[in-house]
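Take a look at the following structure, please.
Here the complex is missing a single protein chain, while all its other protein chains stay put.
A, B, C and D are the chain letters, set down in written order, and residue numbers restart from 1 in every chain.
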Amino acid sequence: MDNAVHSSLPLWACLASLLAAPVIVLFRREPSLREGATFVSAFVKLGLVLAMLPIVAGGKVIEFTLIDGFAGINAPIMFRVDGLGMLFALVASSLWIVTSLYSIGYMRGLHEHSQTRFFAFFAISLSATLGVAFAGNLLTLYLFYEMLSLATWPLVTHHQDKEARTGGRTYLTYLLGTSIGFALPALIFTWIKSGGDLSFGGDAILASAGLSHLQGLVLLLAFAFGFSKAGMMPFHSWLPGAMVAPTPVSALLHAVAVVKVGVFCILRVVTGVFGVQLIGPGGLDVGIVLAWIAAFTVIVSSLIALSQDNLKRRLAFSTIGQLSYIVLGAALATKLSVTGSILHIAAHAVGKITLFFCAGAIFVATGKKYISQMAGLGRTMPITMSAFFIGSLGVIGLPPTAGLISKFHLVMGTAEAGEKGLLLVFLVSTILNAAYFLPVVYQAFFPKAGTVPEGTPEKFSWSTVREAPWACVVPLSITALLSIILFFGSGFLRELVGQFVSGLGF
Amino acid sequence: MSEQLPAILLLSPLFGALITGLVGMTDHRRCFPILATALTVSLFCAISLLAQVVKSGPIDYFVGGWDPQRVPLGIGIQLRIDGINALLLVVITTVALLTSIYSIRRAGEENTEKTPQFYMLSQMLCVGLLGITVTADAFNLFVLVEVSSLTSYALVAMGSKPRGTMAAFNYIIMGTIGASFYLLGVGYLYMKTGMLNMAAIHQILSDPNVGHSPTVYVAFILILVGVWTKMAFFPLYGWLPNAYSYCPSTTSCLLAPLMTKVSVYVMIRVMLSVFGSEWIFQSLGWSHTVVWLACIAIVAGSVLALAQVELKKMLCYLIVAEVGYMVGGAWLANHWGMVGAIYHILSDAFMTLCLFIAANIFIKNRRAERIDQLEGLFKKMPITTTGFVIGALAMIGVPPTAGFFSKWYLLRGGIESGQWGYVVALLISSLVNAILFFRIFEVAYFGKNPVESHDAHHDHEDETQPSSVGDSTLFSGEGRPTTVIPLLITAAIIVLLGVFNGPIVEIIQQALDGMPVVGAAIR
Amino acid sequence: MEFIQNSVLPHFNYWVYVILMMIGLYAMITKKNLVKKLIGMTIFQTAIILFYVSIGVKTGSTIPILEHHAEEHGEAVTDTGGHHEEAPGEHESHDSIHAVDPDHFANPLPHVLMLTAIVVGVSTLGVALAISQSIYKDFGTLEEHEILEKIKQGGPGIDV
Amino acid sequence: MKWLGLIATAFTGILLLSATPYFPSFGDPNSPANAGVNGGVSVSQYYITETYTDTKVPNIVTAVLADYRGYDTMFETVVIFAAGVAIFAILRSFGGTTIPSHPTAIDTSVEGDHQRIIIGMTCKLIIPVIQLFALYVVAHGHHSPGGGFQGGVILGASFILMALAKELDTALARFSEKRYLALACVGIFIYSGFGLLCVALERNFLDYGILHRLMPATDEIMARSHSMLGVEVGVAFTVTAIMFAIYANLSSKGRLEQGF
Partner (left out) sequence: MIVSFDLVILVFLIITAAISLRVRDLLSAAMILGVYSFLICLLWAEMGAVDVAFTEAAVGAGVSTVFMIATIYHTRRRSSD
C-alpha cells in the first residue's frame, strides 16, 4: 500500500495502559500514586493517539506488524490505523481520562473495596479497546475482542456478591458464548473463503470470494450476533445484567469500551470483510435483513426502556437501541448511512457517558436509583441535571448536540437507500427516545406536586445545592460540553470519517 | 557425534535410571541431580534433532548399523525422526523436565522411602515415550509401549490411596488389552506383508492385492482399537479418570500430559506411515464414522466433566474430550485437520500439565480437592491461580494461547471437509469448557457464599489503609517456588506456543509434505 | 462340510487361537476375582503368542538353528575363538550359506518377537500381582464387586 | 457386565474369525511372512540365509534377538527391569510390624521337619546343578536353544527354589536386596554399554562389528558374535535379579523377611 506509514505508535498507544496495570498494582498501598499512574498513562495514551491523528487525517494509514509468525493462519498480529479506528481510538482514549477522574470520585466517595484491582483491570480493558480499534486484520480484532471480554469480567463483578455473580455469569455466557459459537466459525469460514487473507487493508476480504446469497447472509448474521457486544436482539440481555457493576464501569461499558467495540466490529465486518458493495443491493443484498433486525431492536428496546423505573436500566435499554442505529446504518451500506454510523459512535459515546455520570453522581450524592424518586432533583443538583438534559438531547438527536449530526446522516442515508419503512422506524424511535428521557428532566426541574420526596427544598437556591463530589461533577460537565462542542466542531470529525468512507469505494 | 543424537536421546534417561538405581539407593538427595542432568541432555538432543530436521529433512537412524545400503530395509530396527516427532520429543522432554522440577520435594513427601524408585520409573517412562515417538518399527513400538505402560502402572499404584491401587489394576487390564490388540494387529500385518518396518509395510500395502485383503482391514481395526484403549478414546476411557485422579500428584503431572498424547501420536504415525492416508481415507472410507465417534467423545467428555465435583476428576474428563479433538482432527481426512491434531498434541500437553500442576498445588496447599473448596484462591494464591487461569483459558480456546490456534486449525479442517458435526462438537466443548472453568473462577474469586447485597461491604475494606493483601501476606499462601516456577514456565510456554505457532505449524506442514494427507475420494 | 474343509482345516491353529483369546478376553472383562482376571490375561497373551508362532510354521521345516548344517561343511561353528584364518573361514562360510535353503528352517522372526512378548507378559503379570496384593492389603478382598462396594461405602482409609 | 463382556468378546471373535479364511494356509512355506510378498525381499529368508555370514551364530533366533533386533531386546530387558522396580515401588514396605522370625503357620510338627529335611537335602543337591545348567543355557545360546532370558530365568528360579525350600531369608542371605537391585542395573549397563561403546567408536548404536577394535584377534563378524554373548550375559543378570526380586517381594508382601 502506497499510503501506508510504518510506525510502532499504535503498539505503544495500545500498551500505554497495559503497562500501567503493573504500576497500579505496585502502588496499591498509595492510592494517590496509583491514581496518578492511571492519569499519566491515560494522558500518554491520548497523546500517542493524537500524535497519529495528523497522519491519519492526512489520508494515510499507519501499519505495524507485531508478530508475523502465524504461518498456518497467514494472518499476522498487526495494527492498522485508518479513519474509523482513529475516530474510535480518539473517543475511547479521551473519554478514559474523564472516566478515570470520575471513577476516583465515585470510588472514594463510596469507599469501594478492591480499588487497585478495579483500576488495573480498567487499564487493561482500555488496552484491549485500543487493540480492537487499531486491529489490522480480523484475527487481531478477534483476539482483542476476547481479551476485552475477559478483562471486563472482574469489573462487572466488582461487588463480588450474589447479584454481581449472576450478572457476571450472564455477561460472560453471552459474550463468550456468542463469540466462540458464532464469530469464531464465521472468522474461520471467512478465512477459508478468502484463501487465507484476513487483513483489512485494500479491498474487502470477501469482495471476490464468490459467496452465495445464503452463505453471505448466514455469515453476516453470524458476525453480527457473534460480536454480541453490539447488543443486537436477541443477544442483548447481558447489557442490563451487567448493570450491577459500579457506575464508572457502566460508563466504560456503555460509552468507552465494550458496546462500542461491538458495533465497531460490525462496522469493520461490513466495510472490511464484506465491503459495502457486497452488503448493499448491488451485491448480495444481505444488509437489509440485518437492517431490519436492527430496526426491530431499536423499537423494542425503546419500548422496554420506557417501562423501566431504574435509571441505569433505562439507560441500558436506551443504549441497546442506540447501538442498533449504528448497526442499521452500517447494514444499509450507503455512503451517508455509514458516515452517520461512524459519527454516531462518537456522538452516542459522549451523550451516553454524560447520562451515566449523572446517574452515578445522583447515586453518590443521594443514593437514589429510581426515576420515580428523582422528582425535584434539579433543585439540589442543578449542574448534574443540566448535564443530564444535554446528554438526553444528544441521545435523542436534537440540537445543539453532536447527536443531531449523526442522526441526520443516518436518516439521510436511509432515505438514500430508499427504505421508507426504516425512515418510519427512525421517526418512531426518536419520539420514543424523547419520551423516555425528557420526562426525567422535566420531573427534576418541574416536579408535580406530591411526587417530590421529603427533604427536597421547595425552591431552587444555591444554598440548597448538594452536588456530588467535584471529581464526579467535573467529568460530567466536561462530557456535556464536549457533546455541544462536537456539534459545532463537527467539521473535523466529518472530514476524518469522510476520508475513511471515501476509501470504501462508493 | 550429531548423527548419534537419536541414540543418546534415549540412552540418557535410561542411564539416568540405572545410575539412580545404583547411586540413589544410598542417598536420596542425589536422585534429582541425576534425573535433571539426564533429562537436560535429552532435551538438548531433542532440540538439536529438531534443528537438524528443520534444516535438512527427516533423519533415519539404523540401530546396529543395518542400514539399507548394506542389507534390505527392515532387517534391523530403524528410527525415524521427522518434523512432527522431533517436536513431540521436545515436548516430552520439556514436560518431563518441568515435572521433575515440580517433584523436587513432592516426590520425597509422597513416597518417602521410594524416591529413587520414583525417579527411576519416571525416567524409564521417558525412555519409553521417547522411544515410541522415534521408532519406525511396528514391533519395537509395542515393546516401548510396554516400557512406558509398565512404568506408568507402577507410578499410578505407588500412591497411598486405596482407590489409586484399584485404578491401577483396571489400568493394567485395559492397558494390556490395548497393547495386546496392537500386537495382534501388527501380527496380522506381518502375516500379510512379512515386514515389521513401517516404511516397508507401507510400500507393500500400496499394492492393492495386499492392501485390500480383509486381513489388513482387521489388522487396522485391531491396531486402532488397541491405540484407542491406550489413549482413552470415548467408549474405552473407563480406566483414565480414576487412574489419573487418585495417583500421586507428581505422577499425575507426568502421565496426564504425556501418555494420551503419545498414544494419539502413535495413531497418527500408524495412519500416516504404516497404512498411508490414501489407504485409510480413500479405500477404507470410514472417516465419517470415526469423526462421529470423536464428536461423541468430545461431547461426552465435556458433559461428564461438567458433572464432576472434584477438580482433578474434572480435568481427567477434559482429557477424554481433548482426545476426541485429536482423533477427530486426524480423521477429518484433510491437511488442516491433521495439522490441527498434531498441533493440538503439542499444545494440549502443556495445557494439561499446567492445569494438573496448578490443581495439585491447590490440593497440597489448601486441601482443596473439590471445586467448591477453592474459594478465595485468587486472594490467597495469586500466582498459582494466574497459572491456572492461563491454562484454563487455553483449554477454552481464548487467543492468543496455544489452545486457540489448535482449535482454529481443527475447525478449519472440519469446515473444509464439511464435517459440521465435528465443528459443532468442538464449539460446544469450548463453551462447556468456558462454563466449567468460569465456575471455578467464580468460586475462586467470590468464595462459596458471596455476600448477599453489595451495600454490606462498602465499608468493610477501606482502601485508604493498606489493603489486606499486603506484601507480607500476598505470597504466603503460595506453594513452594519449586512447584510454582514450573507452573509459570508452562503457562508462558502455552502463550508462546500460541503466539509463535507459525514456525511450529510450518515444521508440521513440512513434515506432512513427505506423507501428504489425501482427502476422501467421494464426498 | 466344504466350509470346514476350505476355511477351518487349513487354518485350524488360527481358529484355536481365536477361541483361546476370546476365553481370555471374556475372563478379563467379566470375572470378578482379580486373580482370575489375571489368569484370563495370561491366556489372552499366550493366545497371541500362539498366533505369532503359527505364522512362522513351515511344513517340513526344522528348528531355526544352523548347527548341523555348518558341520556338514566341515566348519566347526564352535570354533569361534582366536583363530585368525579369516579369509578362508569367510570363504567357507559363504559356501555353506549358499547352500542354506530358507524353506528348510522355520521362520525365526516370530520366535524372536514372541520371546519379547513372553517376557513382557510375565513382567505385566508380576506387576499386576503386586498390585493385587496391595489391593488386598487395602480392601481385604480380591473380589471386584466387594471392592467397589467398599469404595462406595467409604470405609476406613478410603476416601469417597 | 457379563452381557457386555459377552457381546464385546463375541464381536471381537467374529471380527478375528472373519479374517481367518483369508490367511495363508497354516504351515505354508510360501506365505508372505515366510517368503516375502510376490518374490520381494523377505526379512525372514534373509535371516535364515545370511545370519551365519553376518554373525557366525548358528542359532538364528539368538542372532536376530541380540543383533538384528538387539534394540528390541534391550528394551525388553528394560521392561523386566521396570517390572522389578515397579514391584519394589508398589509392594516394598520398610519397617512396620516385625513378625517373629520363626514360621508358625505351616510346619511346627515333627512330620513337617522331616519334610523340610528331605526337601532341603534335595534342593542342596539340585540347586547347583540347576545353576550350572542355567549358565550353560546362557553361554550356549549361540548354538542351541537358550540364551540370556532362559538362562536368567532358570538362574533366578534356582534362587526361588532356595527360598521355597528353606526360607526367604536363606536365599536373601546369599542374594540380598541391594545385590540383586545392583545386579539388575549392571545387567542393563552391560547391554547398553555395548551399544554405547559402538557409539563411542563412531558407529551406530549396537553396531557390534566395530568392537573388533577392542577385542584382540577378532574380525567384525566374530566381534558381533562375541558381543552377543556379552549382551546375553547382561540380559541374564537383569532377568535373574528381577525374577528373584519379584518373587521375594510377592512372597513376603514386600517385607522381604520370612516369606513362605
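The rule is simple: a residue touches a chain if its C-beta (ideal position, glycine included) is under 8 Å from a C-beta of that chain, and two chains touch if they have at least 3 such contacts.
Everything quoted here is computed from the prediction, not taken from an experiment.
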Item checked: Chains still shown that are in contact with the chain withheld from the display -> C, D
Next item on the list: Looking beyond the chains shown, say which of C:I29, C:V100 or C:L142 touches the absent one.
Entry: C:L142
Note to self: Could you pull out which residues of chain D are in touch with the chain that's been left out?
What the structure shows: 27, 59, 61-62, 137, 145-147, 149-150, 153-154, 156-157, 160, 164, 243, 246-247, 250-251, 253, 259-260
Next item on the list: Spell out, residue by residue, where the missing chain touches chain C.
Entry: 12-13, 16, 19-20, 23-24, 27, 31-33, 35-36, 38-40, 42-43, 46, 49-50, 53-54, 56-65, 106, 110-112, 114-115, 118-119, 121-122, 125-126, 129, 132-133, 136, 141-143, 145
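By our rule, only the chains that are shown with their structure count from here on.
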Check: Comparing B-C against A-B, which pair counts more contacting C-beta pairs?
Finding: A-B
Margin query: Suppose each chain is reduced to the average of its Cα coordinates; what separation in Å results between chain B and chain D?
Written below: 32
Next item on the list: Mark out which residues of chain B touch at least two other chains, giving numbers and ranges.
Entry: 139, 143, 146, 150, 153-154, 157, 165, 190-191, 196
Margin query: Per the contact definition, I'd like the list of chain C residues that touch chain D in the complex.
Written below: 6-7, 10-15, 18-19, 21-22, 25-26, 29-30, 54-61, 63-67, 69-70, 77-78, 80, 82, 84, 86, 90, 93-94, 96-97, 100, 102-105, 107-113, 115-116, 119-120, 122-124, 126-127, 129-131, 133-134, 137
Item checked: Residues of chain D that touch chain B when the two form their complex -> 15-16, 18-19, 22-24, 31-38, 40-44, 46-47, 50, 67-72, 75-76, 78-79, 81-83, 85-90, 92, 94, 178, 181-182, 184-186, 188-189, 192, 195-196, 198-199, 203-209
Notebook entry, point to check: Where on chain A does chain B make contact in their complex?
Noted result: 28-29, 31, 67-73, 77, 107, 110-116, 139, 142-143, 146-147, 150, 154, 157, 159-165, 168-169, 172-173, 176-177, 180-181, 184-185, 188-189, 191-192, 244
